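A single protein chain has been removed from this complex, and every other one stays in its place.
Up next, chain A:
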Amino acid sequence: MPGKLKVKIVAGRHLPVMDRASDLTDAFVEVKFGNTTFKTDVYLKSLNPQWNSEWFKFEVDDEDLQDEPLQITVLDHDTYSANDAIGKVYIDIDPLLYSEAATVISGWFPIYDTIHGIRGEINVVVKVDLFNDLNRFRQSSCGVKFFCTTSIPKCYRAVIIHGFVEELVVNEDPEYQWIDRIRTPRASNEARQRLISLMSGELQRKIGLKVLEMRGNAVVGYLQCFDLEGESGLVVRAIGTACTLDKLSSPAAFLPACNSPSKEMKEIPFNEDPNPNTHSSGPSTPLKNQTYSFSPSKSYSRQSSSSDTDLSLTPKTAPYPQGPRIYLCPSSPSLSCGSLHLKKSCLLLSESSLPPHHSSLVSPVLRKSVSFSEELFLAASGMGSGSAGKEGGPFKALLRQQTQSALEQRGGSPHRFCRRREFPFFTLTAFPPGFLVHVGGVVSARSVKLLDRIHNPAFVGIMGNTRSYKLLDWNSFNSDEPETRDAWWAEIRQEIKSHAKALGCHAVVGYSESTSICEEVCILSASGTAAVLNPRFLQDGTVEGCLEQRLEENLPVGCGFCHIPYDELNMPFPAHLTYCYNCRKQKVPDVLFTTVDLPTDATVIGKGCLIQARLCRLKKKAQAEANATAISNLLPFMEYEVHTQLMNKLKLKGMNALFGLRIQITVGENMLMGLASATGVYLAALPTPGGIQIAGKTPNDGSYEQHISHMQKKINDTIAKNKELYEINPPEISEEIIGSPIPEPRQRSRLLRSQSESSDEVTELDLSHGKKDAFVLEIDDTDAMEDVHSLLTDVPPPSGFYSCNTEIMPGINNWTSEIQMFTSVRVIRLSSLNLTNQALNKNFNDLCENLLKSLYFKLRSMIPCCLCHVNFTVSLPEDELIQVTVTAVAITFDKNQALQTTKTHVEKSLQRASTDNEELLQFPLELCSDSLPSHPFPPAKATSVDYSSFADRCSSWIELIKLKAQTIRRGSIKTTVTVEKASPMGEGNFRNRSAPPCANSTVGVVKMTPLSFIPGAKITKYLGIINMFFIRETTSLREEGGVSGFLHAFIAEVFAMVRAHVAALGGNAVVSYIMKQCVFMENPNKNQAQCLINVSGDAVVFVRESELEVVSTQQPTANCQPSCTGGEVTT
């Protein structure tokens, strides 16, 4: 019984009028946690009630503390009829459970009703007294910190990065329960909100347990998602990276691990899986000898997608593991590089093939037994060659075996048994300097699945009576079904892992997973960047090294990560390599695609820009299996086209690398949409990209020729213009210096468009053209023409604007402090008449372009500014509707200093890193001296080191001191502040003082940003994760301003609730904010609409750098205060 939760209801304000007669409200509050409920008195006839309740105390398990949200319901008392609910507040008390985060939650929370939106506010104080529990077998994981930030949070230091953690929890969706037919929409929405809150709590606790098991103390890059599978249930799943973090402010905690100089950067021979039960290490050796051929590097040409179909039998089908399997393998292993192969294999395991005794009503195995698995392999995209991935038969077999073995193992043993070191994945996208050694390229895998009920009839039969909100304990004997979803993901992860291995990499960074669901079809996607990491940061044996990797003692500055990780002589695919343009020692590919942020030490020429590939494909409406097949068939084409577009646009910009690549494939009733976003840059280490050449197929036609040459000119002009725009002017390098392996100054490659539907033509295309002229776009039909046109129609942002989807814009580093985070949503209705792929593409393209244009226009007052972390999400809510949601942040920068040489860029970025971590600098400093021996010590550091000497001691002072500074400024010098650093109460007091909830104060500003930092400010404290889920529904859509009015208000309300929670935690910003889901459904005929939004982020306290200076000048006086007895100090 290790926790006591205490809640006090202080007051309410701006309540709605509930009694029409008096125009007033008789409000009271119910406080509920778990199964215990307390009530306040009724405060009669007021819209601003002052309850000032006693402390309501809940004595609870810490397990419950983690799982359950605190539920506060405000009601209007009615003597004669049932009390009317005004609204609710859910408070996640998780942030109170770890010592360094918030100590009290106190503030005004919007009272939210799923039908009416925000209706007034309530002032609540929440505290937790936690008793230490040393029970080893505890089910809770209090104390494990969670961060959404996909890098090591500022003010922390990574001692060890343990690796991948994942978990998923399933339940029935209350919206689809029978009871939903008889209850009100409000009750249904609230049931759903509560359930999801409960499920996320449980999920987080379970992940926490895994982290503890790995001896970590934090999860970084925590990403939790919901899959609303409709009839078949609700899945909440999460991935993250387990770490052991040290607060930078505690110098004593320094461990030798991090102090060790990089000389020890020796390869630690990895054993892939310490667990002998895992067979997956087996394939690694044979893999190298496989004759599988990846598609040719230079030829962007061929998509080589392998689709291999494989029956994904879930582990539970163990009784007949060799169950009926039809495996079609049309391609021979000796396929020449890259021809487009689409193989479908349908595994038909019809229900009739099940042994009779497994009647579908009883058997626990009841997965509807058809599963289509379409695995696409885009491993070689990093090589600029588009996708590779034609594995030969043996490889495939191996893979299958591997997967199978992993699955079997998983099925047979308890889930935690082998998972720990199974996947060397990292959800991080930015790393401590020196962590990322080499980058191989993007790896991704997709799989099409048919959804079926998670709870099969047999299960329901047993547990039917408890099915409502009770979470299913899926470790119990018959709850095998959740393992299905688990197995699906395991399969995909396995795929990713083997792709990475094929690229000579032992790890995947920037890893993420996503789903797209339409009716009963679900596309699971995973992608990441294959990489070689510096084992120094990892736990022994966690990550297998690659034997062939050549790790230098001293990596050259800013180009090491570009060097190929695979063996040049034994490349996984024919790639076009040159010597690194920077160090001239190692080989680099001609183009590099990654899903991570640009490493801070990378040398970039000019600026970057947002590059998007957009694509639609019509699909026939179909049911179930036929639908899944159709989607599987389309996927490889889409992947290929998306890559073609990306590559073309990249070349058109005159750039040679993509960072932050995110490809989203969305499935709808009658179409598939692909949207890829990335930030293009010119890496100094990679060769200059060649141009794009256009070739006509019918060269005899004169006018056609003319047209072609006209187009060619336009393209060349655009490239030249873009180079100027993005300030790309790499130093000229004479060929002799570069050395022989560079074949020709211009990379010659040839792109042959595959007309999407005629795959027969494809095979005869010549793909061995490593040295042909430039990048050729062949125009053979209007289709291709359209594509070229669309290339040219992408308008660059207006002057003064830049955009990127990474954390920061390469080439800009003098950010000023103004930021504006926003969400923009657009839905368009397609005219359903004779839709063609081209028309669809154009519509989609226009939609995205117009949206961007609107953003530029709206934010014009911020010029010069950059849209950072631009995150597009596409969904297809209905037949003819396309919804695009964009969240990004606009940051202003100082134009005068905008032009920086790359040299200073490196310095700057280092400085940035160091100032970010300025609370304790030893760590970054060491790395600097290791990896950048020649780097001059930036003088700016001296001061910050100086400062840190006091700041680290007591970060909470900063608040205090700031506060004092304010009071002094205000002139009320007689303020008495109790300095009780250790006492949570004391801190709470400060907070209250700095933002007093009194009636006259205005609301404190809470910044929100999708980035992990706040420009011009320093994050001093992480208060905990914010993870909120809201449903809003209306039955008076027109009255609320139509769909736009409805959604606009809802999103504004969501922002408000996030801000209120952060403010109540004592924070003043949310970083790494992300809107993970925005599901909007409307029924204009019924005047109804519903929307679900899920957001998350990290609540933090930041201090402006300018304020910090003020503070540090006051340091001497401030310093002595807390160091004296800690009693009362009067300033």
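The rule is short, and it goes like this: a contact is a pair of C-beta atoms (placed from the backbone, for glycine too) under 8 Å apart; a residue touches a chain by one contact, two chains touch by 3 or more; residues count from 1.
Keep in mind that, in the parts below, contacts and distances are computed from a predicted model.
Note on the omitted subunit: UniProt lists it as "FGF1 intracellular binding protein", one of the names in "POTRA domain-containing protein", "CAHM1 protein", "FGF1 intracellular binding protein" or "3-dehydrosphinganine reductase". Only one residue in the set A:124, A:203, A:667 or A:1043 touches the chain that does not appear here, and it is A:1043. Within the whole complex, the absent chain has one touching residue among A:534, A:823, A:892 or A:1012, and that is A:823.
Contact residues of chain A toward the unshown chain are 13-14, 108, 110, 118, 121, 798, 820-831, 843, 846-847, 850, 853-860, 881, 883, 999, 1002-1003, 1005-1008, 1041, 1043-1045, 1047-1049, 1051-1053, 1055-1057, 1059-1060, 1080.
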